[in-house]
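The structure appears below as C-alpha coordinates.
Of the protein chains in this complex, one is absent; all others appear in place.
Right, chain A next:
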Amino acid sequence: MPDIRYNGRAYPLSDGQSVLECLIEHGVSVPFGCRSGVCQACLMRAETGHPPEASQKGLKPALADRNYFLACVCNPRESISVSLPCREGTRTPASIVGMELLSSEIMYVSLQPHELIEYRAGQFINLYQAENLARSYSVASLPTEDPYIHIHVRRVPEGRVSNWVHDALRPGDTVDIQGPNGDCYYQAGSPEQSLLLIGTGSGLAPLYGIIRDALAQGHTGPIRLFHGSRTPNGLYLTDRLRELTQTYSNFDYTPCLSGEPVLKGYARGRVHEIALSKLSDLKEWRVFLCGHPEMVKNAQKKAFLAGASLKDITCDAFTSHATFR
(Lines give C-alpha, C1' and ligand atoms only; values in the text may rest on other atoms or scores of the structure.)
Protein backbone atom coordinates (compact mmCIF):
# COMPACT_ATOMS: atom_id res chain seq x y z
CA MET A 1 0.00 0.00 0.00
CA PRO A 2 1.59 3.30 -1.03
CA ASP A 3 1.97 6.15 1.44
CA ILE A 4 1.49 9.85 0.90
CA ARG A 5 4.17 11.73 2.85
CA TYR A 6 3.31 15.28 3.72
CA ASN A 7 4.79 17.63 6.31
CA GLY A 8 6.90 14.89 7.87
CA ARG A 9 4.09 12.37 8.27
CA ALA A 10 2.99 9.36 6.21
CA TYR A 11 -0.64 8.68 5.34
CA PRO A 12 -1.63 5.29 3.89
CA LEU A 13 -3.47 5.58 0.57
CA SER A 14 -6.58 3.42 0.24
CA ASP A 15 -7.34 1.60 -2.97
CA GLY A 16 -8.55 3.99 -5.66
CA GLN A 17 -8.13 7.05 -3.44
CA SER A 18 -6.70 10.31 -4.76
CA VAL A 19 -3.95 12.15 -2.90
CA LEU A 20 -6.47 14.85 -2.02
CA GLU A 21 -9.03 12.36 -0.64
CA CYS A 22 -6.32 10.66 1.37
CA LEU A 23 -5.13 13.90 2.97
CA ILE A 24 -8.66 15.12 3.70
CA GLU A 25 -9.61 11.75 5.22
CA HIS A 26 -6.71 12.08 7.62
CA GLY A 27 -7.73 15.56 8.62
CA VAL A 28 -4.97 17.36 6.72
CA SER A 29 -6.07 20.77 5.51
CA VAL A 30 -5.01 21.52 1.92
CA PRO A 31 -6.61 23.78 -0.70
CA PHE A 32 -9.00 22.39 -3.26
CA GLY A 33 -11.94 23.48 -5.41
CA CYS A 34 -13.65 21.50 -8.15
CA ARG A 35 -12.33 18.00 -7.30
CA SER A 36 -12.47 17.25 -11.02
CA GLY A 37 -8.97 18.13 -12.19
CA VAL A 38 -10.06 21.41 -13.70
CA CYS A 39 -9.69 24.38 -11.35
CA GLN A 40 -6.08 23.66 -10.32
CA ALA A 41 -6.71 24.92 -6.78
CA CYS A 42 -5.29 21.66 -5.35
CA LEU A 43 -1.94 22.07 -7.09
CA MET A 44 0.83 20.23 -5.21
CA ARG A 45 4.37 19.20 -5.93
CA ALA A 46 5.98 15.75 -5.73
CA GLU A 47 9.28 16.05 -3.84
CA THR A 48 10.14 12.41 -4.48
CA GLY A 49 8.50 9.96 -6.85
CA HIS A 50 6.74 10.85 -10.08
CA PRO A 51 3.13 11.97 -10.27
CA PRO A 52 1.05 9.99 -12.81
CA GLU A 53 0.65 11.71 -16.17
CA ALA A 54 -3.12 11.99 -15.73
CA SER A 55 -2.60 14.23 -12.68
CA GLN A 56 -0.62 16.73 -14.77
CA LYS A 57 -3.20 17.17 -17.53
CA GLY A 58 -3.76 20.84 -18.31
CA LEU A 59 -0.76 22.08 -16.32
CA LYS A 60 1.68 24.45 -17.94
CA PRO A 61 4.74 22.50 -19.13
CA ALA A 62 6.95 24.51 -16.77
CA LEU A 63 4.92 23.24 -13.81
CA ALA A 64 4.60 19.67 -15.06
CA ASP A 65 8.35 19.48 -15.63
CA ARG A 66 8.93 20.42 -12.00
CA ASN A 67 6.68 17.56 -10.82
CA TYR A 68 3.68 19.68 -9.96
CA PHE A 69 0.37 17.80 -10.12
CA LEU A 70 -3.33 18.09 -9.23
CA ALA A 71 -4.01 16.24 -5.99
CA CYS A 72 -7.69 15.59 -6.74
CA VAL A 73 -6.95 13.47 -9.81
CA CYS A 74 -3.67 11.93 -8.62
CA ASN A 75 -3.82 8.19 -7.91
CA PRO A 76 -0.19 7.17 -7.45
CA ARG A 77 0.81 3.49 -7.54
CA GLU A 78 3.87 4.10 -5.40
CA SER A 79 4.63 6.20 -2.34
CA ILE A 80 5.35 9.87 -2.94
CA SER A 81 6.36 12.84 -0.81
CA VAL A 82 4.25 15.88 -1.57
CA SER A 83 4.26 19.55 -0.63
CA LEU A 84 2.15 22.60 -1.29
CA PRO A 85 3.56 25.03 -3.82
CA CYS A 86 5.13 28.02 -2.15
CA ARG A 87 2.42 30.59 -1.75
CA GLU A 88 4.40 33.43 -3.31
CA GLY A 89 4.93 31.43 -6.48
CA THR A 90 1.33 30.91 -7.36
CA ARG A 91 -0.95 33.42 -5.66
CA THR A 92 -1.16 37.15 -6.08
CA PRO A 93 -2.97 39.64 -3.89
CA ALA A 94 -5.52 41.80 -5.70
CA SER A 95 -7.54 44.83 -4.63
CA ILE A 96 -11.27 44.97 -5.24
CA VAL A 97 -11.75 48.20 -7.21
CA GLY A 98 -15.39 47.88 -8.20
CA MET A 99 -18.52 45.82 -7.62
CA GLU A 100 -21.96 46.04 -9.17
CA LEU A 101 -25.02 43.82 -9.17
CA LEU A 102 -25.75 43.03 -12.85
CA SER A 103 -28.90 41.08 -12.01
CA SER A 104 -30.32 39.78 -8.75
CA GLU A 105 -27.97 36.75 -9.05
CA ILE A 106 -24.87 38.09 -10.74
CA MET A 107 -22.24 40.30 -9.12
CA TYR A 108 -19.69 42.02 -11.32
CA VAL A 109 -16.32 42.28 -9.55
CA SER A 110 -13.37 44.29 -10.80
CA LEU A 111 -9.94 43.35 -9.42
CA GLN A 112 -6.57 45.03 -9.59
CA PRO A 113 -3.79 42.46 -9.13
CA HIS A 114 -0.77 43.80 -7.21
CA GLU A 115 1.54 42.40 -9.85
CA LEU A 116 1.08 42.03 -13.60
CA ILE A 117 -0.99 39.03 -14.64
CA GLU A 118 -0.91 38.21 -18.34
CA TYR A 119 -4.18 36.64 -19.34
CA ARG A 120 -6.55 36.16 -22.24
CA ALA A 121 -10.24 37.03 -22.05
CA GLY A 122 -12.12 33.80 -21.36
CA GLN A 123 -9.47 32.14 -19.21
CA PHE A 124 -10.26 31.70 -15.52
CA ILE A 125 -8.74 32.72 -12.20
CA ASN A 126 -9.14 31.17 -8.77
CA LEU A 127 -10.45 33.48 -6.08
CA TYR A 128 -9.57 32.56 -2.50
CA GLN A 129 -12.09 33.21 0.23
CA ALA A 130 -9.76 31.65 2.80
CA GLU A 131 -6.35 30.02 2.74
CA ASN A 132 -7.82 26.68 1.66
CA LEU A 133 -11.05 27.69 -0.04
CA ALA A 134 -11.10 28.81 -3.66
CA ARG A 135 -13.51 28.95 -6.57
CA SER A 136 -12.83 29.48 -10.26
CA TYR A 137 -14.24 32.47 -12.14
CA SER A 138 -13.87 33.20 -15.83
CA VAL A 139 -12.47 36.53 -16.94
CA ALA A 140 -14.78 38.82 -18.91
CA SER A 141 -12.32 41.70 -19.35
CA LEU A 142 -9.87 42.36 -22.14
CA PRO A 143 -6.26 43.03 -21.10
CA THR A 144 -5.78 45.44 -24.01
CA GLU A 145 -8.83 47.55 -23.19
CA ASP A 146 -9.66 47.15 -19.51
CA PRO A 147 -7.26 48.22 -16.75
CA TYR A 148 -8.69 45.66 -14.31
CA ILE A 149 -9.73 42.01 -14.30
CA HIS A 150 -13.53 41.56 -14.44
CA ILE A 151 -15.37 38.49 -13.20
CA HIS A 152 -19.09 37.69 -12.86
CA VAL A 153 -20.02 35.84 -9.66
CA ARG A 154 -23.38 34.09 -9.64
CA ARG A 155 -24.86 33.58 -6.19
CA VAL A 156 -25.06 29.81 -5.75
CA PRO A 157 -27.51 28.60 -3.08
CA GLU A 158 -25.34 27.78 -0.04
CA GLY A 159 -22.24 28.56 -2.11
CA ARG A 160 -19.53 29.47 0.39
CA VAL A 161 -17.48 31.67 -1.88
CA SER A 162 -20.24 33.21 -3.99
CA ASN A 163 -22.30 34.24 -0.95
CA TRP A 164 -19.19 35.72 0.64
CA VAL A 165 -18.59 37.75 -2.53
CA HIS A 166 -22.19 38.99 -2.63
CA ASP A 167 -22.61 39.67 1.09
CA ALA A 168 -19.22 40.46 2.60
CA LEU A 169 -16.72 41.50 -0.04
CA ARG A 170 -16.46 45.26 -0.62
CA PRO A 171 -14.42 47.62 -2.81
CA GLY A 172 -11.10 48.35 -1.09
CA ASP A 173 -10.74 44.78 0.23
CA THR A 174 -7.73 42.69 -0.74
CA VAL A 175 -8.09 39.07 -1.84
CA ASP A 176 -5.77 36.36 -3.14
CA ILE A 177 -6.10 35.17 -6.70
CA GLN A 178 -4.26 32.58 -8.79
CA GLY A 179 -4.12 32.21 -12.52
CA PRO A 180 -4.81 32.56 -15.35
CA ASN A 181 -5.76 29.00 -16.31
CA GLY A 182 -7.57 27.29 -19.15
CA ASP A 183 -7.65 27.36 -22.93
CA CYS A 184 -11.07 28.93 -23.49
CA TYR A 185 -10.14 32.05 -25.47
CA TYR A 186 -10.23 33.56 -28.94
CA GLN A 187 -7.45 32.44 -31.25
CA ALA A 188 -6.58 34.95 -33.92
CA GLY A 189 -5.68 33.78 -37.41
CA SER A 190 -9.05 32.86 -38.92
CA PRO A 191 -10.93 36.19 -39.00
CA GLU A 192 -13.55 34.84 -41.41
CA GLN A 193 -14.45 31.74 -39.43
CA SER A 194 -17.99 31.56 -38.06
CA LEU A 195 -18.17 31.57 -34.25
CA LEU A 196 -20.96 30.07 -32.16
CA LEU A 197 -21.01 30.85 -28.43
CA ILE A 198 -23.51 29.21 -26.07
CA GLY A 199 -23.62 29.97 -22.36
CA THR A 200 -25.85 29.60 -19.33
CA GLY A 201 -25.90 31.97 -16.34
CA SER A 202 -22.47 33.39 -15.51
CA GLY A 203 -21.08 31.30 -18.38
CA LEU A 204 -21.61 34.58 -20.21
CA ALA A 205 -18.45 36.01 -18.59
CA PRO A 206 -15.87 34.17 -20.72
CA LEU A 207 -18.07 34.45 -23.82
CA TYR A 208 -18.44 38.21 -23.37
CA GLY A 209 -14.65 38.45 -23.09
CA ILE A 210 -14.10 36.24 -26.15
CA ILE A 211 -16.61 38.22 -28.24
CA ARG A 212 -15.02 41.57 -27.36
CA ASP A 213 -11.58 40.08 -28.02
CA ALA A 214 -12.68 38.81 -31.44
CA LEU A 215 -14.27 42.13 -32.37
CA ALA A 216 -11.24 44.09 -31.15
CA GLN A 217 -9.01 41.91 -33.31
CA GLY A 218 -11.12 42.62 -36.38
CA HIS A 219 -13.02 39.35 -36.69
CA THR A 220 -15.17 39.57 -39.82
CA GLY A 221 -17.02 36.22 -39.78
CA PRO A 222 -20.43 35.80 -38.10
CA ILE A 223 -20.36 35.76 -34.27
CA ARG A 224 -23.53 34.27 -32.82
CA LEU A 225 -24.18 34.36 -29.10
CA PHE A 226 -26.95 32.42 -27.34
CA HIS A 227 -27.28 33.12 -23.61
CA GLY A 228 -29.75 31.11 -21.60
CA SER A 229 -31.22 30.89 -18.15
CA ARG A 230 -34.36 29.57 -16.55
CA THR A 231 -35.54 33.02 -15.42
CA PRO A 232 -34.73 36.58 -16.49
CA ASN A 233 -32.65 36.99 -13.29
CA GLY A 234 -29.98 34.72 -14.76
CA LEU A 235 -29.59 36.87 -17.85
CA TYR A 236 -27.64 40.11 -17.71
CA LEU A 237 -25.75 42.63 -19.86
CA THR A 238 -28.69 42.31 -22.25
CA ASP A 239 -28.72 46.05 -23.08
CA ARG A 240 -24.96 46.12 -23.60
CA LEU A 241 -25.12 43.09 -25.88
CA ARG A 242 -28.03 44.52 -27.89
CA GLU A 243 -25.96 47.69 -28.33
CA LEU A 244 -23.08 45.59 -29.65
CA THR A 245 -25.37 44.08 -32.31
CA GLN A 246 -26.09 47.65 -33.48
CA THR A 247 -22.38 48.49 -33.72
CA TYR A 248 -21.20 45.27 -35.35
CA SER A 249 -23.31 43.82 -38.15
CA ASN A 250 -21.56 40.43 -37.87
CA PHE A 251 -22.55 40.03 -34.20
CA ASP A 252 -25.87 38.48 -33.27
CA TYR A 253 -27.34 37.90 -29.80
CA THR A 254 -30.22 35.66 -28.71
CA PRO A 255 -31.24 35.68 -25.03
CA CYS A 256 -33.15 32.49 -24.16
CA LEU A 257 -35.44 31.59 -21.26
CA SER A 258 -36.30 27.98 -20.47
CA GLY A 259 -38.85 28.71 -17.71
CA GLU A 260 -41.92 30.89 -17.15
CA PRO A 261 -42.93 33.55 -17.89
CA VAL A 262 -42.58 33.90 -21.63
CA LEU A 263 -41.24 37.39 -22.26
CA LYS A 264 -41.11 39.48 -25.38
CA GLY A 265 -37.64 39.72 -26.88
CA TYR A 266 -36.51 36.34 -25.55
CA ALA A 267 -36.40 32.99 -27.31
CA ARG A 268 -38.29 30.28 -25.46
CA GLY A 269 -36.54 26.99 -24.65
CA ARG A 270 -33.21 25.46 -23.72
CA VAL A 271 -30.38 27.58 -25.00
CA HIS A 272 -28.39 24.90 -26.84
CA GLU A 273 -31.52 23.43 -28.43
CA ILE A 274 -32.51 26.86 -29.72
CA ALA A 275 -28.99 27.50 -31.05
CA LEU A 276 -28.70 24.13 -32.77
CA SER A 277 -32.18 24.37 -34.27
CA LYS A 278 -31.21 27.65 -35.91
CA LEU A 279 -27.75 26.49 -36.97
CA SER A 280 -28.01 22.99 -38.37
CA ASP A 281 -24.71 22.95 -40.25
CA LEU A 282 -21.65 23.78 -38.14
CA LYS A 283 -19.01 22.49 -40.51
CA GLU A 284 -15.88 24.70 -40.17
CA TRP A 285 -17.42 26.60 -37.23
CA ARG A 286 -15.61 27.40 -34.00
CA VAL A 287 -17.80 26.68 -30.99
CA PHE A 288 -17.49 27.85 -27.37
CA LEU A 289 -19.67 26.27 -24.67
CA CYS A 290 -19.69 27.65 -21.12
CA GLY A 291 -21.80 27.09 -18.05
CA HIS A 292 -23.92 24.25 -16.73
CA PRO A 293 -22.09 20.91 -17.18
CA GLU A 294 -25.15 19.08 -18.60
CA MET A 295 -25.75 21.83 -21.16
CA VAL A 296 -22.07 21.83 -22.13
CA LYS A 297 -22.01 18.05 -22.59
CA ASN A 298 -25.23 17.92 -24.61
CA ALA A 299 -24.27 20.90 -26.72
CA GLN A 300 -20.83 19.43 -27.43
CA LYS A 301 -22.44 16.29 -28.82
CA LYS A 302 -25.04 18.19 -30.85
CA ALA A 303 -22.44 20.59 -32.24
CA PHE A 304 -20.23 17.67 -33.26
CA LEU A 305 -23.13 15.87 -34.92
CA ALA A 306 -23.97 19.13 -36.71
CA GLY A 307 -20.54 18.98 -38.33
CA ALA A 308 -18.20 20.93 -36.03
CA SER A 309 -14.83 19.27 -35.57
CA LEU A 310 -14.06 18.20 -31.99
CA LYS A 311 -10.88 20.28 -31.99
CA ASP A 312 -12.97 23.36 -32.80
CA ILE A 313 -15.32 22.90 -29.84
CA THR A 314 -14.06 24.47 -26.61
CA CYS A 315 -15.89 23.40 -23.48
CA ASP A 316 -15.79 25.27 -20.19
CA ALA A 317 -18.10 23.39 -17.85
CA PHE A 318 -18.64 24.89 -14.43
CA THR A 319 -17.92 21.99 -12.16
CA SER A 320 -19.12 22.10 -8.62
CA HIS A 321 -18.93 19.32 -6.14
CA ALA A 322 -22.28 19.09 -4.42
CA THR A 323 -20.87 18.46 -0.96
CA PHE A 324 -18.24 21.16 -1.21
CA ARG A 325 -20.22 24.28 -1.87
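Convention: a residue touches a chain if its C-beta (ideal position, glycine included) is under 8 Å from a C-beta of that chain, and two chains touch if they have at least 3 such contacts; residues count from 1.
Just so it is clear, contacts and distances are computed from a predicted model.
Trainee: Leaving aside the chains you can see, what is the UniProt protein name of the one that's missing? Options: "Branched-chain amino acid ABC transporter permease", "MaoC family dehydratase", "Group 1 truncated hemoglobin" or "Dihydroxyacetone kinase subunit DhaL".
Mentor: The correct option from "Branched-chain amino acid ABC transporter permease", "MaoC family dehydratase", "Group 1 truncated hemoglobin" or "Dihydroxyacetone kinase subunit DhaL" is "Group 1 truncated hemoglobin", the UniProt name of the unshown chain.
Trainee: Among A:10, A:130 or A:305, choose the residue that contacts the chain missing from this document, as touch is defined above.
Mentor: A:305
Trainee: Tell me, which residues in chain A touch the chain that this view leaves out?
Mentor: Those residues of chain A that touch the unshown chain are 297, 300-301, 304-305, 309-310.
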